[in-house]
Structures are given as C-alpha cells and as structure tokens.
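A single protein chain has been omitted from the complex, and every remaining protein chain is retained in its original position.
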Amino acid sequence: MDERIAETIAETVPAIVPIVRIQAEPFDAAAEASALVRGRTDVGAVVTFTGLCRDEGGRLAALELEHYPGMAQAEIARVAGEAARRFPLQGLVAIHRYGVIRPGEEIVLVVAVSPHRRAAFEAADFMMDWLKTKAPFWKREHPLGEAETGGWVSSKAEDERAADRWVR
Amino acid sequence: MDERIAETIAETVPAIVPIVRIQAEPFDAAAEASALVRGRTDVGAVVTFTGLCRDEGGRLAALELEHYPGMAQAEIARVAGEAARRFPLQGLVAIHRYGVIRPGEEIVLVVAVSPHRRAAFEAADFMMDWLKTKAPFWKREHPLGEAETGGWVSSKAEDERAADRWVR
Amino acid sequence: MAVKILYFAWVRERVGKTEEVVEPPAEVTTIADLVAWLKGRGEEYAYAFENETVIRAAMDQLHVHRDAVITGAGEIAFFPPMTGG
Partner (left out) sequence: MAVKILYFAWVRERVGKTEEVVEPPAEVTTIADLVAWLKGRGEEYAYAFENETVIRAAMDQLHVHRDAVITGAGEIAFFPPMTGG
C-alpha cells in the first residue's frame, strides 16, 4: 500500500474495532477482560465497569429492560467507535443485557484496555455516560409483592449533565 | 449503644473497612470483585482497575518491584481509608504485588463498589493516582537479553500532577 | 409516502401498538409534522404525545431532532428518554 494512503487511514480509522453485544444472557466480565489482554505484553491498564440491578432498599423484585434491537447495537457501536477515536485504546468491549434482570444481577459491562491508566479510565467513564443517554434501553420496575408491573424509570438530569462533560 | 453516640460514629468513621494486601503472589481480580458483591442486592456499580507489566516495545524481560514492607501496607491502607471517607463506597479492595513480574502479568488491583457509577469510578481513579505517588514501591527494569539488571524506573511528573487533581 | 413507525416503552403502551405502517400526506415533512399528524389520528396518540418535547425520535436507527426531514426514511421510532446503562 502507498505509504501516504496508509498514514491517512491510520489517522482517520480507529486502531481497534470495539466488541459490542446486546443480549438477554448473563455475561462473564472476567472472561471478556482476559480475552482482550490474552497473549499481549503491551497492555498497561484494564478498567472494567459492571452495572448491576439494585433492589432499591428492598422495594424491587426485578427490572425489565426493553430495547430497540437494531438501534441498540448500532448506537452502542457508534459510542464505542467514538471512544476508540478519542482515547488510545488497545481493546474495548461493551455488553448490554435486556429482559428481566433481578437485584444483584449484571446489566451492563464495559472493559477498556490501554497502555496507560488515564485512557482506560476515561474511555470506560465516557462509554457509561454516553450509554446512559444514547443507548435505546428503557427500564421498568417490578415491585416486590405486587402482581402488577410497576412504572417506567425516569431519566435523570444528572445523566444528561454527565454526558455533557464530554462534549467538545 | 446510645443512639447519639452511634450517630456520631456513623458520621466520622468510614462505613466500610477497605481490604489491603501486599503480596508476591498473583491475584484473581474477578474473585476479589465478586467477593465484594456476593449476597448483596444494593450494589449498582463495580469498577475494577488492573495494572499490568508492559514489555516496553519488547525491550523488557521483567520488572522487579522492591517495597518497604510495613509501610507499603500502612500507606495503601491510609489512601484506601481516605477514599472510603471521600466517596460513598460499599466495598474497596487494593492489592499490590512485589518481586519479579513479567510482561502481561498483573501488578496492582483496585476494586471499588458503590450504589452509583460516579463514586466507583472516582474512588478507583483516586486510589491509583495516590498509590502511584505515595505507596513505597520502586520498579527496576530487567532488560531482555542482558545478564545485568537494568536501571530504576524514574518517577513521572504526570503522576504527581494526577495526584494533585484530588488535593482539596 | 408509506413509513414504518415503531413505539417503545410508555409511548408504545399509550399508543397501544409496537409498530405500524402509516401514509402521512405530502405536507408532513419533518418529525414535528409527523407527531402533529399522528396526534390527530386518535386519543391514544394524543395521550402518547401529550408532552411532545419529552418524546425522542430516531430515523433509520439514528437519533434525530424534531426538525429532521423525514423524506426517504424507512423506519421512524418514538420513545421516552433512555434509561439504559
């Protein structure tokens, strides 16, 4: 390949292809993290974020996550691609579950891998802030001890503000 | 216990006791994280940071970490206690290895657990910044293909600046 | 122009369907126009879109603003602010 073309591609194309999965099944955070690092000797930092379902003081039996199938995958892939462009990453995984998830179970996983800790921390933080406000998922509560399904979780102004930290 | 005394204690003593270990042996990041969360239904966020030995472009055979045994434990416990006071955590683990560590192997682990992601991210970030500048460990390089031990790793001004972000 | 519309979460519950194909008249050119036109189709729509500024829209699986032009869209979705993560 012509060297000038190769340089142009290196500047515009992210060095890594993030792994994005939307699934009902549980995930294995440790296995995802070690898959990114296995066989490499150039990684310095791995940041793993796991988001879990809380029982909200014993009030909740479960959360039910509805999603927009095609767009959920596409939107998280866009956010992950932006993270890969902004931060010098060696690997990035994002997994988001849907369906009924009980307290103590995992909802979302982000793993960011980089030579240095700052990029890994910032990429994971960025991913979560943008996932919260851009990924088409909606949580509905299933209160404990009631036959009826509960209400939809409201979006938080603090999540909008958190995402705004990254606007540039 | 008198209720007023109990309240006073709750205000001044961190709600959690961080787990701090200094060891030569490898650690199991996933096991440490799940031990903090197991049986709980009030956790919302788990942030795991793992620091690994890099080969520095194939130049290094290993890093050797010297430490000040009693003080390493005491100093990391002090940093962890400060993190527990600053952030609303439900659990905090810090493990730092010493001895000869090869590229791809893990050096340091921090796991922070909280109801909300911001506290978990900030606590892990804070821990790493302060560990870098306060924990009495010194890295020496073992270059590949040389009989002689290499030089001591120099401290970085950027690590000092990173730690200064948290001064208040 | 026929266009597929998807509804999610409480917008879906209020409209009472997950998706439908509609044929709005030619003068409906933006997301805002489409919302106004849908509201005229029955009280379930009026209820779903009663607080219009809260509702988010996506066109062919991309987030869009109220003034986005819908000409040529294959799939338009309406939903509340997202609460994933």
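Letters A, B and C mark the chains as written, and numbering starts fresh at 1 in each.
We adopt the following convention: contacts are C-beta pairs under 8 Å (C-beta built on N, C-alpha and C of every residue); 3 or more make two chains touch, one makes a residue touch a chain.
Treat the numbers as computed from the prediction; the structure is a model and nothing was measured.
Undergrad: Using the whole complex, pick out the displayed chains that touch the missing one.
TA: B
Undergrad: If the hidden chain were put back, which residues of chain B would touch it?
TA: Here the touching residues of chain B are 51, 65-68, 70-72, 74-75, 96, 107-108, 128, 131-140, 152-155, 159.
Simple rule for what comes next: only the chains that are shown with their structure count from here on.
Undergrad: With chain centres defined as mean CA positions, report which chain is farthest from chain A.
TA: C
Undergrad: Whole-Å distance, chain A centre to chain B centre, using C-alpha means?
TA: Averaging C-alpha atoms per chain gives centres 23 Å apart.
Undergrad: How big is the gap, in whole Å, between where the Cα atoms of chain A centre and where those of chain C centre?
TA: Whole-Å distance between the two chain centres: 27.
Undergrad: Give the residues of chain A that touch two or more other chains, as numbers and ranges in rising order.
TA: Where chain A meets two or more other chains at a single residue, that happens at 51, 128.
Undergrad: Quick check: what residues of chain C touch more than one other chain, meaning two or more?
TA: Within chain C, no residue touches at least two other chains.
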